[in-house]
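A single protein chain has been omitted from the complex, and every remaining protein chain is retained in its original position.
Right after this comes chain A.
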Amino acid sequence: MFETDRESVNLAQDRSVGVTTVGGGAPFASPPTGRRPRKGIGWPARLEIALMTGPTLIVFLTFVIFPVAMAAYYGFFNWQGYGPPTEFVGLSNYVLIFQDGTFVDALQHNAAIVVLSLVIQGPAAVLLALLLNRKMRGQTLIRVLVFVPYVISEVVVGTAWSLMLQGNGAFNAFLQKVGLGWLESDWLADPKRAIWTLMGILTWKYIGFAVILFLAGLQGIPDELTEAAAIDGASYWQIQRRITLPLLGPTLRIWAFLSMIGALQLFDLVYIIWGQYVSSTAGTSTMATYMLTNGRNAGEYGYGNAVAVVLFFISLVAALIYQRFVLRRDTAGAITGGKN
């Protein structure tokens, strides 16, 4: 949950960073020799600044920046995690990663999940949001209930679904009861089906988030527009297609971005339902499960970190490309719009 939000705000962030970066790399306590935009800074103020930002900086640098930097560093070593890394291997970890068919498979699974999430969840969530945006009784309750799967932890979701989807589990039994017994199959282990099973679970878990986002976007569209179109004789679907959807564009594009990043970094659900070994034979492994399986679980810390770096750069490149070509029109105005 948090991860996605973090990424999202990042979009907004990139615009402001450009404007905000004025000072050099100087830390907060440097003497106020330069410009003084407002009042000069006295010692008491400097002390306040140091006291109020110091602890945050320490925690942040120690537990975020330092580990990230170390991931990049360890990636160049053949290292089993004991003592300091000594066997420098240059880029050979990276070469190994891309020569490993299992990783390439995982990468393809990630790519498939990215595309399928967008294609399945996007249209479905738009339709549901349009539906739930109509005035009706029980609207609030429905909106809350749609969101329930999103709040339940991945572990609970994974555990429950893997119990239900077992060969002799509740889902197959349910299919038989409603006369769809011919559909019955091995949902988790069959490599032809597993990725679709995963997509079903992902859709179930995350579509509520998309629906809520789109509903918020729909709230922002003034009623006057649709009313005017209705007076001009436009049908309901014409109004949605010509007016609502285009105006929902920015929300859709942000959601697609979040969904893409989330799909690239997918870990919990796959790892819980399929585990580290089955996921690659069932065709649901992702870069993150590959990282854990071949990194820490195999005792190859250097290699695992190299995988983390690859995962990071793939996400970063995807994010940059997306921002450059898709989000540009949403952010174009904001860059000149000042800090906040």
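Heads up, the rule we're going with is that a contact is a pair of C-beta atoms (placed from the backbone, for glycine too) under 8 Å apart; a residue touches a chain by one contact, two chains touch by 3 or more; residues count from 1.
To be clear about the criterion, contacts and distances are computed from a predicted model.
S.K.: One chain is missing here; what is its name in UniProt, given the choices "Xanthine dehydrogenase", "ABC transmembrane type-1 domain-containing protein", "Carbohydrate ABC transporter permease" or "Hydrolase"?
M.R.: "Carbohydrate ABC transporter permease"
S.K.: Which listed residue, A:102, A:153 or A:281, touches the chain dropped from view?
M.R.: The missing chain is touched by A:153.
S.K.: From the listed residues A:96, A:142, A:195 or A:225, report the one that touches the chain absent from this view.
M.R.: A:142
S.K.: With respect to the chain omitted from the figure, which of A:67, A:191 or A:249 is a touching residue?
M.R.: Spelled out, the listed residue whose C-beta touches the missing chain is A:67.
S.K.: Which chain A residues touch the hidden chain?
M.R.: 1-13, 15-17, 20-28, 30, 32, 34, 36-39, 41, 45-46, 48-49, 52-53, 55-57, 59-60, 62-68, 70-71, 74, 81, 128, 131-132, 134-140, 142-149, 151-157, 159-161, 163-164, 168-174, 177, 204, 208-209, 212-213, 215-217, 219, 251, 254-255, 258, 265, 267-268, 272, 288, 291, 295-296, 301, 304-305, 308-309, 311-312, 315-316, 334, 340
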